[in-house]
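Report on one structure; see the data block that follows.
Left out: one protein chain. Kept in place: all the others.
Let's look at chain A:
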Amino acid sequence: MNIPTFDKKDLKNVSSQIFKASRRDFLKIGGMLAGSFALGVSFFSCNEKGEKISSLAPNVYLQITSKGEVIIIAHRSEMGQGIRTSLPLIVADELGADWHKVRIVQAEGDEKKYGSQNTDGSFSVRMFYKPMREAGAVAKLLLIQAAVKLWQVPIEECDTAKNQVVHKASGKAIDFGELIESAKNSPIPRIQDIKLKERQQFTLIGKATPIIDLHEIVSGTAVFGIDAVVDNMKIAVIKRCPVLGGKVKSYDDKKALAVPGVLKVIPIKGGDIPPTIEKPLSGVAVIAANTWAAIKGRDLLDVTWDLGEHATYNSAQQLEELSKEVLKKGTLRRNRGNFDQAKAQAKKVIEHTYIAPYLAHGTIEPPNALAVVKDGKCEVWAPTQHPQGARDAIAQFLGISAEDVKVNVTLLGGGFGRKSKPDFIVEAALLAKESGFPIKVQWTREDDLHHDFFHALSVQRITATIDQNNQISGWNHHIAYPSISATFDASVLQPADGELGQGASDFPYNVPAVRVETHDAKAHLRIGWLRSVRNIPQVFAIATMLDELAEARGIDPVQQALSLLGDDRSITFDEEMVNGKYGNYGEDISTYPWETARMKKVIERVAKEAGWGKKLPAGSGLGFAAHKSFLTYVACIVEVKVGPDNKINIPHVHYAVDCGTAVNTDRIKSQFEGGAQFSTSIALKSEITVENGAVVQNNFDAYQIVRMPESPQQIHVHIVDSEAKPTGVGEPPVPPFTPALCNAIYAATGKRIYRLPIDLKEQRSY
């Protein structure tokens, strides 16, 4: 079983076609304005020969009103990555719109209309770059044709700029709005007849564009899920079973009901195994007039639980058990050459065990959702990455049809993968139905940390060999962690291909013998995906081991990486996978190949920019790591200064990135800045532990996130100029930073890191 990719597979080889949208298509987004004209883009997937195989329905809308206003529908969820800005600017650029006059409207969750809106996996820009450009270009051609009719000038002499069609030779210019009537009645041009802009003609793509929600954010008027309000809304706070699979046995709600403002107490059935991402957990909800009363009432509930089979689980014990497990023979997943022979003939063997903890997403806005259930229909407002997943789940749990569920997507106060799971939205829908009130379910921070879909703990063992010629001759990577798949099927005990394909099975280096083996690890919590997912632990182990190998060989780590990547070529992995496939993040590897030349280029660039090899004072050091994830090539060099008190200071971080064509350079930079900080928390701060089946950490005092004084002081992002197809940048900054930091700490102190989060006082060798 692969990591659930939802409908991403349907979006493979996406092509698009553009059509005129009817007034009806616009009904649900506030209606189409009279006299305006609108284009829809419908997406369909193709087979290898480019034949249409499945229709994915209209997906994106562009509307131009008779007043000349350009309205673009944002159909992806905004959680800080800037997508509400970056996708519309692509349309606006091709159209020749005046960016300052473009209005952006958030789409509701509607698959029929927008296709998949599941916003994760760093693929929004990757998937929609081309269709967005085409939509803009088709509208542009329609408007130019209308102007040509009016002016009787050759079409090739006309262009668009700032919401006008212009004819340079005569100096004529006419507003889009005045051409709407004529454009509206013209047939839609075929995609093959439109001409996309040349790179040098771009006015927005490849430049730095501020986010569209700035004003609302700095004035406190931006609407996140937590801010959604409807008349007569009540707040629900839920006491959930602390142990996975546990259930309410009985409860006493007398004290809770005595709290002024508390209206009702309602038990929630749930806690089934497998947990899935939709099912509610078993618990008891307190419904109150305000959040404070609901929290107070919840704290006064007296619940007896049937804790179930996971009540004896301890994470420290599982790490110990897995540490023994990875020393054994595992299930072979990738094999090249003969590792045993390489080991037998080795001059030197280096082997270590690498340990990483559970992590929680800790989105700064905890999960919440507002639901209204009335007359067999349900409407929700939620900070969701996956509105259609929410819609389908609500339909299933309320026993109504998906057409009767409307999901309004608010801004998300952080997502990182947590908010693509609709469990918290289902809770709101169930309670709204049961209570008869519009219900906002509010998770407290404690709820969030106790009941997350956790990034799984992991134990890995890497054995690497160096031969008589000082070459790396063998690489044996043992991996053990509970799989995300276990959230959907509790019988799954080993990592999925999709999880291994995040660094481990796509180990790209020229080593003659490569063996990847996996081991059983049972899931005792809800396991989910967190920003860059399994790349985090896998690349931590791989890139710190490579640094250690370079040192053992007496070779510079950057030079080693360049020479291990070898000649310029495209690498494939499938032929070495044992009973499995390399996923390539849902893309065909012939469309998005693994190109060594692009990786070498980012490595060379980052080394140059960071002054790799420069001399630093004692206690300081540089560390390097490079990694491709989500089809984006990244190399990272971290400078660290370690004080005599083991205090870690990070003066500089350098990244070089090749994400293909850059769309919004400022948001690419901000994702890398944020990615370095996110990874700093992983490297230095964050750890979830479990005792007796329950998460130990309650709040940010125990589950720590990096704060300003300890955060990297300067982050330099170098974007490699590229004309390749654009790829995402939300997740790729995270994986290489942590091992680069570990390698820098080694350069500064001589201490190797084998366990996260880093604790220089408690160094243990594994």
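Following the convention adopted for this analysis, a contact is a pair of C-beta atoms (placed from the backbone, for glycine too) under 8 Å apart; a residue touches a chain by one contact, two chains touch by 3 or more; residues count from 1.
Quick note on the criterion: contacts and distances are computed from a predicted model.
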Choices "(2Fe-2S)-binding protein", "2-oxoglutarate ferredoxin oxidoreductase subunit beta", "tRNA N6-adenosine threonylcarbamoyltransferase" or "Iron ABC transporter permease" - which one is the UniProt name of the chain not shown: "(2Fe-2S)-binding protein"
Hidden-chain contact residue, picked from the options A:170, A:221, A:468 or A:692: A:221
Touch with the omitted chain, as defined above, among A:149, A:445 or A:725: A:445
Residue, one of A:211, A:359, A:409 or A:550, that touches the chain absent here: A:211
From A:252, A:325 or A:666, residue that would touch the chain that is not displayed: A:666
Listed residues A:438, A:503 or A:675, member touching the removed chain: A:675
Positions on chain A where the hidden chain makes contact: 78-82, 208, 210-211, 213-224, 226-227, 229, 235, 260-261, 289-293, 295, 362-366, 411-416, 442, 444-446, 666, 670-671, 673-678, 680, 699-701, 705-709, 711-715
